[in-house]
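Take a look at the structure below.
Only one protein chain is missing from this complex, and each of the others stays in its spot.
Order of writing sets the chain letters: A, B, C, D and E. Residues in each chain are counted from 1.
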Amino acid sequence: MLYLTRRETFNAAHKLHVAEWSDEENRSVFGKCSNRNWHGHNYELFVTVAGQPDPVTGFVMDAKLLSNIMKEEIVDQVDHQNFNLDVSWVPKNIQPTTENLLVLFWKQIEERVNNAGKAKLYSIRLHETENIYAEYFGPNGRK
Amino acid sequence: MLYLTRRETFNAAHKLHVAEWSDEENRSVFGKCSNRNWHGHNYELFVTVAGQPDPVTGFVMDAKLLSNIMKEEIVDQVDHQNFNLDVSWVPKNIQPTTENLLVLFWKQIEERVNNAGKAKLYSIRLHETENIYAEYFGPNGRK
Amino acid sequence: MLYLTRRETFNAAHKLHVAEWSDEENRSVFGKCSNRNWHGHNYELFVTVAGQPDPVTGFVMDAKLLSNIMKEEIVDQVDHQNFNLDVSWVPKNIQPTTENLLVLFWKQIEERVNNAGKAKLYSIRLHETENIYAEYFGPNGRK
Amino acid sequence: MLYLTRRETFNAAHKLHVAEWSDEENRSVFGKCSNRNWHGHNYELFVTVAGQPDPVTGFVMDAKLLSNIMKEEIVDQVDHQNFNLDVSWVPKNIQPTTENLLVLFWKQIEERVNNAGKAKLYSIRLHETENIYAEYFGPNGRK
Amino acid sequence: MLYLTRRETFNAAHKLHVAEWSDEENRSVFGKCSNRNWHGHNYELFVTVAGQPDPVTGFVMDAKLLSNIMKEEIVDQVDHQNFNLDVSWVPKNIQPTTENLLVLFWKQIEERVNNAGKAKLYSIRLHETENIYAEYFGPNGRK
Partner (left out) sequence: MLYLTRRETFNAAHKLHVAEWSDEENRSVFGKCSNRNWHGHNYELFVTVAGQPDPVTGFVMDAKLLSNIMKEEIVDQVDHQNFNLDVSWVPKNIQPTTENLLVLFWKQIEERVNNAGKAKLYSIRLHETENIYAEYFGPNGRK
């Protein structure tokens, strides 16, 4: 098995805010991330696929194809958008945390990545700032 | 002359949008940056002061003091805020571009930096993404 | 399972030097790292916790809380200190290598991280320079 | 188990091009990477070994020794070379993709790393650009 | 005056080799950079323009427009190419060093940048590796 990783970047706005809570409750749980008028990040997205290199091309997966899937299914739909308001596949009743976004991103690309060839989606990592990132290995966990 | 530079970071939301223009006009000039519901960035702010090292301390300026001024006058007021809506000293009738923010940031810190000792504010650089940054040397220009 | 990682940084001094060995022996094993009067690094510390996102907050663990534990239990105690001389929980008879520090850092934070909620401490990674880092998954190993 | 990682860098040229294919076929599969007159990269190579810290030295493996093995067995043989033409242990009938290079690099260093002490070669990661990297855990896979 | 900088990246091959010299002479002057079969780099290109922010848009220059000029006049013509063989505006009798490339890049974009609006081309910086870069302020020098 080899693991190929591709990075894409995007910028988006969000806030962390439970509608049923008071401002004080939101602030005590989410701090500045609950500020009313949003804030945003330069997100870095890393998608890793696992497979054997093709004996002719030497590719586990064409990195350009992986890039295209990431762009079409994720980046083009979230870049310069507001995760709380603008993205149809981000439910309004969940918080757009790095963790929750990863699970949603996985669903966005899993099928296309896995059907693109023999490689399988292995993990997604999302960096929110230089100090915080999260990683997800799919509903079946790290293999 | 020696030049000492300090970096601070913050996250904020903004959009570029002229209220008097139609959505089409805004989109043709500002592209995705005009999207209605904001987007945001992990900003990196670099402030440079110029001066002679103090003969005893060896400091052009105490970097901790410079950091405190940057935090109190800029970062604490813009971090996790919306540049279009939340910051009293960002006029509502200007676009919060990297360039315009630099001029406003200069005004925020110039006096305190210059009064803190013998060093003088030399330049401010603001990185909006890994691909875009701007720099300002004050109203009198690069010396 | 999702994996959330938080970065903190600190600066410290150390040397690698076995007291029972001659300078020649120390130099042959540790090279410049055995130099008598210490050297130091800008360390980067990454702590990863594993868990399920909370259904309400979307957090595996509040990154601010994780940051606070890292600061209180590690960073505040080692920043601008000498690992050989100043840190009570670094035994005098072990070398403060990246590897040994990781095991000690694990002990410092394991209990507080694991008691802070449902997430569990998963790994600690310590970068000594841009060219060297080490990672530890705890006494039970990588799961 | 602790995992120690060392980084080395090198620059090399390559192209991806199946000799039996037409230029059109090559371009449709490899894109610009098939351009006739080569292109190149600043490669970053990370080698990870796994083991217990030595009770006296605190080293899983001497990072300087690991660096020397990486340089002698890989970097000195590929730096400023053409992967398609110049490197005796890169077969002429395979594509020098990041994935295939990893498998070849593994063979180059496995024996020396594993015989250097108690630590064992765990993984090799190769970054081709800031957007693409691959990782290999050896013929027996990720443990 | 404000200074806006845009980064673009590309990969290319080159070698440093004076045709009239023996291999020994080339090697003594250029070292490994003279190796016969080329090597390559992940180049990072930074272009800086100077001007006043537009009172309405807040732009010294639209960074997207600057990016397009950089791509059309430089990146699209050199990416995945060989600087010694493939680029019509790189003379065959000069060495494609970072320094010489900068002067050629300046000529490629100066007119379009300066005609795009009120901002003027101020400097170009080219990073060849993480350890080497060069900067050029045009034929009239640093202002």
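Just so we're on the same page, a contact is a pair of C-beta atoms (placed from the backbone, for glycine too) under 8 Å apart; a residue touches a chain by one contact, two chains touch by 3 or more.
Owing to the predicted nature of the structure, the values given are computational and were not obtained by experimental measurement.
Considering the whole complex, the hidden chain is in touch with B, C, E. Set against the missing chain, the residues E:T9, E:N37, E:Q77 or E:T97 yield one that touches it, E:T97. The chain not shown here touches chain E at positions 16, 18, 29-31, 94-100, 102-103, 130-137, 141-142. Contact between chain B and the absent chain runs through residues 1-8, 53, 56-60, 62-64, 67, 143. Not every partner is drawn; the one left out touches chain C at residues 9, 11-14, 32-33, 35, 37-42, 79-82, 85-86, 129-130.
Here is the rule we go by: only the chains that are shown with their structure count from here on.
Under the contact definition, chain C and chain E share the contacting chains D. Following the contact convention of this document, A is the list of chains adjacent to both chain B and chain C.
Interface equivalence for C-D, evaluated over A-B, A-C or D-E, points to A-C, where over half of the contact pairs coincide by residue number.
The mean-CA centres of chain D and chain E are about 29 angstrom from one another, to the nearest whole unit. None of the residues of chain C touches two or more other chains. Remark: the chains found to touch one another pair up as A-B, A-C, A-D, B-E, C-D, D-E.
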